[in-house]
Structures are given as C-alpha cells and as structure tokens.
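Just passing along the structure, written as structure tokens.
A single protein chain has been removed from this complex, and every other one stays in its place.
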Amino acid sequence: MSTPETLRQRRPLVTGGKTVHDVSLDVCAPAERWGSRGYWLGFSTSQTALFIYLCAWLLVQTIGLKLVGINNRMDWGSFIVNFVFWVGIGHAGTLISAILFLFRQNWRTSINRAAEAMTVFAVSCAGVFPMLHTGRPWLAILFVFPYPNFRGPLWTNFRSPLEWDVFAVSTYATVSVLFWYMGMIPDLATLRDRAKHPIRKYLYGLFSMGWRGSMRHWVHYETAYMIFAALATPLVLSVHTIVSFDFAVSILPGWHTTIFPPYFVAGAIFSGFAMVVTLLVPARKLFHLEDYITIDHLEVMNKIILLTGSLVGFSYITEFFIAVYSGAPFEKFAFLNRAFGPFGWAYWIMMSCNLITPQFFWFKKIRRSIPLMFLLSIFVNIGMWFERYVIVVTLTRAFVMPQWGTYVMTFWDAVILLGSFGQFMTLFLLFCRVLPVCNMSEIKAFHPDTLRQIRESHDHE
Amino acid sequence: MSEQGILGYFDGPKAIILGAKRLRKTREFKKWDAFTPFAVHTLDEAMEIPKSHLPWIVLASGLSGLAFAIWFLAWTSAVNFPIWVGGKPMLSWPAWVPIFFELTVLFSAWANLLGMLGLCGLPFRAKKPLDLRFTDDKFALWIPSDEPGYDAATLEAALRGAGASDVRVVREGDA
Amino acid sequence: MSDTHASHEWKSPEQRRGEVPAASLNEFQNPARLEEPSDSARRDFLKIMGAGAAAVGFAGCARPVEKIVPEVNRPEQFTPGSKVWYASACQGCADACGIVVKTIDARPLKLEGRKASLVGRGGLCSRAQAATYDLYDPERLQRPLVAGEAVSLKAFDETLLVELRQARSVRWLRGAYPSEVKRRSVEAFLATFQDGRETVWDPIAPDAALKVQELLHGSRILPRIRLDRADRILDLGSDFLNLYWGRLDLARDLSHRRDLDAFPEPPRLTSVEGLLSHTGTNADDRIQVRQSQVADVGFAVASEVAGIVGDSDPRIRSALAPYSIGKVSAATGIAPEVLKALAVDLAKHRGKAVALGAPTVRAQLAAGILNILLGAEGTVLDGTVSPSYQFETGTEDIAALVADLDSGKVDILFVDGVNPAYGLPESAGFAKAAAKAKLVVSLALHKDETAELARMVLPTTHWLEDWNAAEPQKGVHQLAQPTISPLYKEVRSSTDSLLAWTRVLGKPTPWNAATAHDAVQGHWADVQSGAAVAGTFEAFWEDSLRHGGHVSHALRVAREGAPAPRPLSGADLVQAAGPLSPPPEGIELAPYWPAGIREGAQANNPHIMELPDPVTKQVWGNAVLVGPARAALLGVKTEDLVHVKAQGSEFDLVALVVPGQHKDVVGVALGYGRTAKLRLLDGNPELPVWTRLAYADDGKGSGTKTPAVGVDVLRISKTETVTPLAAEVSRTGRDGRLSATQLQQDIANQAKPGDGEWRQIAIQVNWEEYEKDRKVGTPEEESKLFTVWGDPVYKSPQQWGMAIDMNRCNGCSACVVGCSVENNVPMVGFEEVRRGREMHWLRIDRYFHGELEEPQVTHQIMVCQQCDNAPCETVCPVLATTHSDDGLNQMTYNRCIGTRYCANNCPYKVRRFNWTNNWKAQGMFDLYEKTDDGRTPNAPLAMAFNPEVTVRSRGVMEKCTFCVQRVQNARYESKELGLEKVPDGEIQTACQQSCPAEAIVFGDIKDPTTKVSRLIRSERGYKVLDWLQVKPNVTYLPRVRHTADRKAVSAAVAAKKQHEDGAHEAPGAEP
Partner (left out) sequence: MPLEKRSPSTLAGVLALAAVFVLAAYIVVVPDAWHRATNLFYYANQGYQPAQPLDYNHHLHAGIRKIPCLYCHAGIDRGAKGVVPSLSVCMNCHMAIPTKDRPKLEQLVSWYKTGTPVEWTKVHDLPDFVRFNHRQHLAAGVVCQTCHGPIQDMNVVQQWAPLTMGWCVNCHRDSTATGRHNAPTTCQTCHY
C-alpha cells in the first residue's frame, strides 16, 4: 500500500473543481447517454472499414496469397509488418498501468483504462495477422498449439521463434485482458449501482462479481493489483523482445542483430504512446473528459514520446554504425542497401518520422498544443509502420544475388492494412460506450480532495 | 426482525480514518469492515485489517507453471517424440527459456485474479448491497451483529462519538 | 477394362504384337475408370484441402469416396504401382539419343538417358525430359479433320483414298530423323505415284555444314566430333552445345576433358561471336565481333595457321589470300596480336585442335579449312569410321518443294510432323505456294500453323506411342519401342498410315509390313544380317529390345581408334570463301536458336516455355538482346520497349541488356511468336482462361491480358536462319514487360568487378593461378566458431551428400526439367514468374564476373543444400521440416502450415511456396473441368504426375528433397537384399541422371570410398556460405578458366575500347 509521501501532488490530477461524486457522473456518462452524432459518424465509418476488412480476408484466403505482393524472394510482407506494428501499439497500455504504477506515477490513473483497452484491441488486431498470413490458417490453428493428439502424438517445435510468439502473444493478450478486467471490477460495480434498467443492472452485476467496496476486499484487491503490475512489467518488456527474435534469431544479414530486442521495445513504447495520444485527443473531446485527461497528462506522455523516440533514433544510428564499422561484408551491404538501395525511400521516411518528429517535443509550446501533438503522433505512427516495413524488405536482397527480388504491395495488401484500423477503431469505440473510459476508483483515490484529507488524517495526531 | 449489524456513515476519507482510529482506541473489533468507493489508503492500517496472503498463492502457482514448462518441453521434445531439428540436441533448453518465462507468468496471472476473487469470496459469497452509493462517494464503517460483544445502542453512541455523520441499524429485509 | 488391359499388357513385344485396341479417352473422363495412381492428383487436392476443411469443421467428416477398379484380366507379373523401365530411342530430334522410359501402371512418366547408348551416353536434353508433357497434352488432336470437320479414322482414309487414286504428283515433307523404316515407308508410298518426291526438312538442320562437307570432302556426311580428343577448340559463332549434331556428346566430352582430376590440363575453348551465346558462356576466352564477321575472323586465323604449319593445299592458300590478319583486324577492330596468339596456340596443338562454325556456309567453310590445316580430320573429326547420319537435309530441297508447289503441278502435299508454315521464313512463301496444291494433308500432333492450312488433318501418335528405328551414327542402331498404347482411338502413327495406304493402293510395302511394328522388325532383320549377328532373329530382337538397339562389338572398338582423314575434294574454295567484305555499318540483328525451345515445336509444353534461358534467364517469350554499350547509345534499359526495323518489316519488342554482347549486334531468339491456337500461345478459347499460363497483364493493373509468347523473327529471317540482318533499332519510350527468373536490373550489380567475389558463392579461378595453388579462390576451412550444440549424430549408416562440379556444368538446364518432371513441380506462368514466384526446385544461377563489357559467366546449380544445421528447421513452429536419420532435410508437406519462415531463413533461397493452387493453373486438378460442350479437355494432363511424389496444394512449402523417393526405394530394396548400405551409384537423383555433363554426383558421404566423398575431399572443393555454420552437404568445385595469356587479352580489350570510341565519335550511323 502506498505511503503518504507518494500522495503529494505537483499539479491537481482533476481540474474544474470536480467532486468525487462528479467523477462518477462524468465518467459513467458516455455509458449512460446515447452517443453523439460525432460518435455515430466515427463508429459507422470504422464498421464499414471492418466489413471491407473481413471481405478482403475472405477473398485472400479463398484464392490464395498470390493476391498479395509477397513472392519467393520476399516471403514475408505487409502482414508481418502489420503484426509487429500492432503488437508494438499494444505496449503502451500495460506499460502505463504496470510500470508507471510501480514508479508511483499517479498521473497514469486517468489514462490507464483507455490505454489498457487500446492494448487489448491492438493485440487482438495483431493476433489476426500471424495466423492468416500462413498458407493454411485452418491447419495453423490446429498445429501451432501443443496438445495431445492422434498424430503420434506430434508436438510443436519449441525452438522456433514463431512458437515463442504463440506463447508470448497469447500470454500477453491473456494477462492484459485479466489486468484490464480486474482494474474494472470496482468501476463496473459503480455502473451496476447506478444502473436503472434491470438488464444493464444484471449485466454489469454479472461482470462486477458482486463487488461491494468492502475494505477487507480492497486490501486483497490492492495486493493483486500490485502483483499484476509486477508480473506485467517483465511481460511487457518480453513480448516485443520475443517478437524481435523472429528477426534476430534468423541468420539473415540485417536481421541477425543483438540490438533488436531493446530497440524493438523502445520502438513499441514509442508507437504505443503515440497511439494513445492519437486516440485520447479526440476521445476526451468527444466524451467531455477534459477535466480528467488534462493537458498535463498529455504533456507527460509527449515527454515519454520524446524520450523513447530519441532512444529509437539512437539505436537506428548505432546499428547502422556497427554494421558498417564491423567489417562483416554481408551486414555492411545489407544496411547500405537499406539506406541507399531500392527501398531507400522507406528508410528515409522511417528516419524522418521517428528520429526528427519527436524532437519537436523539446519545446513546451508544442508539447502542450493539442493539434500539433495530434499531428506529430500520427507522423510517429506512420514512421513506426515503416520501421517494420524497412526491416522486412531487407529480405529482397539476401545472400544469393540471383535470388534477389523486389516487393510491391498490391491493392489487397493496402485494403487489409487499412481494414485492420477498422477493427481497432470499432472495438475502441464500442468500449467507450459500454465501459468506464477512466479508472474512477483510482481517480477518486488520487482526487486532490481525497489526498488532502488523507494527508490531514496523518498530520492529525 | 433480527439485527444484521450497524452502519456508521462518515463523510470523507479523513473522517472515516480518524473515526476508525478512535473506535479502535475504545475497544477491539474482529469482524468489522468499511465500505468505501475507493481504496482509502491507511484506513486498513487504522482498522488493523491483516495483510493479504495472495502473494504466496501467486508464487506457488508461478513456480508450478515453471516446473510444468520445464517438464513438458523436455518430455515432448526428448522423450515422447524426439526429432532432429536444425542439428540441435533434443534437450536444447536455452531455446526454451522464453516459453519457460511465459508459462510462469501465465500461471501467476491466473492465480492472481482467481486468488484475489477467492480470498474475497467473490462472486459466490457476495453480500447484499447495504447502500448503493458506497461505490460512488459514500464512506461507512460496518459492525456486523456477530461481532463479539455487539450491542447496537453502545456502538451507535461510539460511532457518533467517533464522528459518524449518521448511524443506521440494519435489520433483515431492509435494503 | 479390356483396353487398359492392353495398355498395361505387353511386358514383351510378342504380347504387344497381338493388335491391341487403343485406350479411349473416356477412360480419363470417368473418374471411376481411372487407375489408382492416375487420379492421385485430384485426391491429393481433395485430401489436403478436405483435411483442412474437416479440421475447422465446416466440411464435417466428408471425405472423398474412392473406387478401386482392377482389370478384368490382370496380365502376368504385373504389379500395380510398380515401375517398369523400357529401353528406347528418343525421337524428339534427329540426334536419336538412347533413352530409358520409366512407366508406372503403363504410364510413361520419366525419360532418362541410357548409359550404354553411344549417342547421348546417359545424358538427356531438356526437350526430351519434357516429352511426357507433350504426350499428355490436353490439346493433342484426337480425331482426324476433313475441312475442319472431325471424322473417324475410317472416314478419313476413305476420303483420302479417293484423292490418292486420282493424284499423280505427290510430295511428302517430313522432319529429319535417321530412320530407315520411315525413309523406306515413304519411298514405297511415293513409288505408287507417277511423280512422288520426298523432302526432308528441319528448321535447325546444319544445312550449311552439309554443304561445306560436300564442298571439302565430296560427301554430304557430317563427321562425328570427338571433343574429348581436343585440347583447343575454336568456336566460330557455332552455338555447338545447343545446335550441333550429337550435341549431348559434345557437352559430355567437353566436360569430361574439363575434369581437372582426370587430365593434366583442361582444353581451351575460344568463342568468336557477337552475341553472348550459351556456348560463349562456357568459353575460356571470348572474342567479340559482329556476327556477320565471324567467318572473316575464322579465315584470318586460318591464313595465319596456314602460314605456321606450312604445307597446305594451294587452293586453300588462295582461298585464304584475301584474309590476312592485318586486313581482318582492321575490318573487325580485333587487335591483330589476339588473332596471332590464337593462331599460334591452335597451330601448336595441331592434331588436337578443332574449329566449329556457325550454321552459315562461310563460317562452316572457315571451320572446315581450319580443321584441315589443324589436322583435326582423322583425329578429332571422324568422317569415316562412324560418322553422323543424323541429318540428311538440305534447304535447297525445301526451296525446290516450294517452287514445285508454286508451279501448281503438285496434287497432294503431305506434311509429316513438321511445321513449315511457321518454320520457314516468309520470304520462302510456303503458305502461298501450299495454297496452290490441290490438297494439303497434315499429319500432326497439334493443330499447328500448317494444320491450319491443311484441308485434311490426320492426328499422329506421340513418338512415345510409336515403333521406330534409327541409325544416328554409322553402325549405331537405336530401337524405339512404344511405352504406352495410343491415348486416343482415332489417331495413327505416320508410318502406320503410310504402310496402310500403300497396301490399300495395292503396292508392296517395305518388308511387306502391315504395321510400323512389322516394318521395324523387318528392318531389324536387315540390321542383324548387316552386322552378321549369329543366332535366331527372335533372340537378337529380344536382346535389342532389352538394350534399346544394337552396336556391333567391332564398331565399338573401331570407334575408339583413329579414323582415316578424308581427302580434300577438287571444289573451288576461292569462290566459296569469297573476298573480304568491307566493314559493315550500323546495327545488325542476329537471330539465334535458343537453348530451351529451339525450333518452337514444344511451344505448348509448360516445362519448355518456363525453362529459363541459360544466358538471359528469360521465360515465356523472347526479347531484343542489347549489349551494354549499345544500350547506352540507344538510351534503353531492360524492359524498355524497342522498335526494330529489318528486312522491310518492323516490330516492337521488349529489350534486355546482356553484358558481353558486341556493340553493333542485337540478338533476338527464334522459335517464339507462334500463332497456333494453343493454350500456352495466344490461348485456346476452348480452355478455361486460367490455363493460359502465357498471359501477361498490361502492368497498369487494368486487368487486360495479352499473350506473352514473344515475336516471331523467323518470319523475317533468311533461309540460313541465323544470318545477321541489317536492322534499325530505336527506343519507343514505352515500357515492355518480360519475365525472367533472374531480375535483369541486377545484371549490372553482378557484373561489378569484385561484387560476387567477396560473397564467395560462385567461385571461378584462372588456370594459371590454379596450377600454382589448387585452393586458390576457395574460402578457407570452415571457421571453428564456438557452438553451444554438439554435432548431430545420425543413426543411419549412411548420410547423403552431393558434389557439383561447376567446371563441368555448362548450364544447359536439362536438370531443371528433369527435376520438375520427376517431382511434380508446377509451372506457374509469365506473370507469376515475373513476380518471383517460379517453383523450380533446382535452379541454375548465372553469375557474371569481371567487366560489364568482357564478362565471364559462371553457371551454378543451386539445390537444397541439406544442411546439417539447417536454419529452416529451427524456425518451423510445427516441425514440418525436420532432419532424417540419414541426414536429409525432409519436408513434410501435410504438416506444413505455410508460415514461410523457413524460406526466409534459408541462405540459399531454395525453398518454394505454393502461392495458389499452381497445378490448377494447368487444369491438373480439374479432371472434371468441363467446357460448355461438356468435354474435359484437361483430363490427360493428370496422368503426367509421378505417383511416387505427393502433389503439393496451396499454402504449402516445398523444396529439393534429393529425390527422397528414389533414396527410400533404394533403401528398401537393398534392405530386402540384406545389404547394410545402399551401394554407391545405386541412387541417382533426377538431376544427376539427366545431366549430360555429369556435373552432379550424389551419394553416401559417410563412406570415404564413394565417388562423392572423393570429390568432397578434393582440395578445390568448397561449400557455399560455409561460414554461416549451417554445415551444407553440397560441395562445389569452382569453375577454372583456361584463358589465354593475359597480355594479348588486355591488348584486345584496349584495342576494342579504342575502336568503340571511334564509333562513339560518329554516332551518325545510329538511327
């Protein structure tokens, strides 16, 4: 349990003189009110995208992967790029709720719920790709999981980074969902107790597990939350490490590098935070949460973007330098080829978006300007997608020159990439309507008034 | 109309913490409880509610997960169906570390959530709500009738003395 | 199923002799009637897909119900599914190589070279390898046509006989094949008419060579060339590895001599040419000159040699007079010292040197004269003991025929198995002339261009369904027996037809034969008496059938000895050689016969159309080959569309930049651009569109598709088809599309000096350095890096490995087709190859070394290296690719889910993924695919499958397996024989078996005594990318170039540059 020192605040986390009761009112409002026009506009757009997405997959899976740009020189393409991209996005949430919790960053309270939701949805988007990029998904589902079977039994290859992925991603998804859900139990109870309609009452009751806010429960709850944070912290670092093994464990020049794990993790946090900003800036407007997700929150996140962005940029330069300096001819060629080869354009998009963009956040004005941070965060997202693109297209020029090839994304590649955003946004907007967008119990716990009272209760004797 | 217990409302964390401390000074409570919309830090200390045993459950589960992972991978790859892969020995454990880790975490995570619910007796031993605003902004101390030496009159006085803004004796049947 | 009974029947020809009714097509239409292996394709498809479907539940337990249809009378000792081998002779071209045909359940599935045969000697070319796909071609004509109407064979004969009875002047045009049976059958048939004449014609016949032989030695007989006796070979633009008679023997002898362990010094092959020909890529030295001046260079060298060797015939000297080295080098821009050095070198090896000329009279004459001067006659060239009988044709004959036709006095023209309507240049005016004949009868396999002209079309059997006999070289008798009874009832072999008609016309047939089978037996009786073989005919016949022919022991001995040199005839050489022509201006367009498709007869065979050209690696069409210098001048790059004007006609064709091609020469491959309505050409409307592999979309995503079968240059070529034509080439500014397995834009990269060297993948060294240090160029020993794992220990007593000698391999690509046919590898078509999705398990990588202008080419066969520490295995999540206990990297298709991680992680990029149902693209799975009128045009294709290899479906990774089916069978058999190990040489992979150059050796690498182990221990052996610690099991022996001494060559380069700069200053010549 937290000690009084940690309860001191630099700036109030809740502005606009909102009382603890107002917190319940405002946060529950989206779930209790009918959606605004803006909401329905966004929701229908995302659903259309989702529908197109599903159709595209159906087609690609019936006719075959020949519809997309990959070929025998370049066996992985946009699907893997999207996979890594989405998994990366899925890092911010758990990071915010776990690591920042351990570091006693109380400002996390008002954003962690949304961020965790985003994590879960991003991972669900990511999960689609490795499964459906295979030649025979219907068998992939059967074969990648080790379970007793009638083939001998024949198990799976636990030495394969892809098998590691199966465990890493599924574990990460599970733990994120559990963490997210546990954090929501008290708030679901709040919704249940506020609910008028019997069905709403029943459903919220079902998921709030009969939470009553008893102090004896709070004790266990807080412990569990702490443990979850402790578990999720190494996990969140491990996931992208293991994803990066898909590349780092291979023997290809440009992939086989030990710098990948840290650099992937940094990149993941980077892109994750960018995505949080991209989502929360409109969301707080849409659901009138400006007093809970304040400009201060956003500024702190921009600071983190600046930090991680610089980390990523630094590792770009490092790996390039090492490759060229090491004197390993294939490695050297691979990297020079990245920068100046046929896919140089992608490399420079990546460099400018990921290395230069965040540097603007050195300026407080930009850090605190809503439109600018929104724009920049989008640039970061683009840049991070291209980072993975650049890494994957290294395949086109591997060891044996006569097998050098090229890679052109087809129409279907593009449709599926955009469609996955449809899936993501649909889920997120649904979440905003049915579940508490902010972690009420924690906001209340770190409400300026609460903190004052608790401090006084200590100073009393 | 048997009494279920007595409920003392306090307005705000400060009041309830101080109230709990005061009451605690007067006498010892075994089964009392508090209802708060959020985890009021240091209230548990004030009420001397024991710490949770959850960590041990999680640790045990995590270790069993690790053990299972080690046994399972070794058995499947080396004993049950040994197959040459990439010239590596059957027991190529360094390649298995990621899976060891993941399974450990997975087991711990489940144990954590289920353990927490179990220790709270949720959902199966969930109690009937005493006041719907406990999950909103109301704070109250609760002394059940099976508390040794329970006596509604004295306790009401004590609670009021401890700064309760309102005291209510709960009887069977009223919400 | 009485007729399949027949088709299964006859193990021995006796049984065959009892007339067997032909199997009818309905067999293959009705699935129930398919013998088990035949529909394996479809079942694989259903199973693999079905299994998947069932797995996800939406097909439930639905599983295909299968039928077993045993014969009513199963022949003796016939076991379903077991292999039967027939010795036979290839009739794909006039070379008549010896082959053995593997049949399973009476379906010929794989053709292999016959080791004992004196022609071919165990090798087999790509065309023959692909022959089964011609046999099962769904577009084979199945019923005779009279004026476009399908009629029965009987009706056809009746109609024809009416015509025959009235006819007085009849012409029979057939392809070149040294078959006495055919010749005499035609003779007898034509004898029944007042004016009957036969014309033998083959578009790539060495007519010029024949002419020159007559000129020099007074006989139209081609010598047998024994390159194994040549230390110096001068190639005057003759693409001899590809065009010469007996070319497989040439390849074998050359590679034999290049075996550095067997001979102290490899021969030196010097190519004089304008294009970078297939043979040129194998040359030790190349001298670039305009294609039209090759002969001049030859004469110049000859005159120099004449000077050195002294006593030479005065007529030769006078013929060579105008060709002094000075004059020629002035005309060609070749440094005189280069030619001098060359001449000196040749003269030094008098009696062990030979010159081979391009198929033009002057080049052949130059070569012939050189051979006389160099004393090749009687040593390297055998014109007396056992010369070649392979070609007996002359272009005059076809010219005469066309003239006859034109005069309108010909009643009936029979065209037997050739396609003059396509194969003759327009200038010959065949089509016009043929129209004047009263009746044109075409005996053809397909409805080709000539069949389009003909009023009556008689479908012939494929030669795998025929009896025949051949004498490719004097005394070398090949016997060709059918390996399946004709697929269709209403077809008949041309020999059978000839005999039948002759009999009906009441004239005697040779050997009084009623059928080809009788005729062959009759001929064989002559052979027996001719060779004075004792014993009964039956015994002789049996023996010949078993051995695929007969060669007398005496001849075998004599062939090894030295033949007598042929005397020089009295003809006038001066006139033939002519004066030295002044240096030509502008660009010349040099048509050439490409290695794979050659004269275009197999244009409907996917394996041939998708066979990468050994030099350009292009597939599905031809292109304008431009040298780098010329490309710079024209401002074109690969895949630009260029406009070509020549011989008054013009065409647009995509350009392809080829290093090492002469500045003033552009090349275009012949044999493409056919117009017949076949599915792999501009499409057969009767077939579903997805079977048209040759279609290319316009690259603008508009979805419109156009046939990509290239441009027909034969149209505008001269009668000597490879004669260069004055041409104008200009850029159109538009983009073209070509499909190649090696991306052309990478040529520049690969030709960069040093690039490719540091990679140490395809290593080539120079003989001089090699002599000093045998390890030169090869990477140092496998570096001992730290590894956390020990080395794997394999249970099996044997472990398989391969050795590939790049010094022997000439890149002919026969192995590519052999591999594809053996392993059911699908062909994917123009667009898919263009996207880099070709499926060949075995590919031949082409590397350029040195300068862009003076590149040296190395061909590297790349197969799965079966690494001990296979990187692909480690990364497969589902154990679909693992290691076997005999050290093979095994691919389990049915376990594969297609993550393609293995392919990424393979440093050699040998893995291939099925991006879609590739076989469906050929209708293979669609036995039931019906056209509107309810026919199943694709049915027979599925019979071409090798039932011993699983047919892969969509979403499955595949790769070279070292022909694991052969390995397994050999293991079983030796196990049953109680052997601990499979004896060395028992297992031959498909590629190894078909390699004419014996470049591939496969075997047990645990046993140090095997051939492969010896090669692996060879000090020049190296492993590709060994430093990656993947421990590959394929050892490569580097290409060693026996180049002439450097000074001369560098001087040559300098001179050439200078010459070019001269040209650069005056670009007025350029269009």
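Labels for the chains are A, B and C, by order of writing; each one numbers its residues from 1.
Convention: contacts are C-beta pairs under 8 Å (C-beta built on N, C-alpha and C of every residue); 3 or more make two chains touch, one makes a residue touch a chain.
Predicted model only: the values in this text are computed from it and were never measured.
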Per the touch definition above, residue among C:638, C:884 or C:899 touching the missing chain: C:884
Touching residue (missing chain; options C:320, C:761, C:964 or C:990): C:964
On chain C, residues whose C-beta touches the chain left out of the figure: 1-2, 32, 36, 40, 43-44, 47-48, 51, 54-55, 57, 60-61, 63, 65-74, 77-82, 882-885, 888, 890-895, 948-951, 961, 964-965, 968, 972, 975-976
Chain A residues touching the omitted chain (full complex): 142, 149-154, 201-202, 205-210
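One rule holds in what follows: only the chains that are shown with their structure count from here on.
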Farthest chain relative to chain A (centres taken as mean CA coordinates): C
Chain A and chain C: spacing of chain centres that average the CA atoms, whole Å: 57
Residues of chain B engaged with two or more neighbouring chains: 85-86, 88, 92, 95
Contacts with 2+ other chains: residues of chain C: 871, 873-874, 876, 879
Chain C-facing residues of chain A, complex: 63-66, 69-76, 130, 133-144, 154-157, 159-163, 166, 246, 249-252, 329-330, 395, 398-406, 411
Of all residues in chain B, those that touch chain A in their complex: 12-15, 17-18, 21, 33-45, 47, 49-52, 54-55, 58, 72-73, 76-77, 80-81, 85-86, 88, 92, 95-96, 98-99, 101-103, 105-106, 108-110, 112-113, 115-117, 119-120, 122-123, 126-127, 129-130, 132-137, 142
Residues on chain C engaged by chain A in the complex (per definition of touch): 51-53, 55-56, 617, 701, 741-743, 746, 749-750, 756, 758-759, 761, 832, 835-838, 843, 845-847, 862, 871, 873-879, 895-901, 903-905, 907-909, 911-917, 954-957, 1025, 1028, 1030
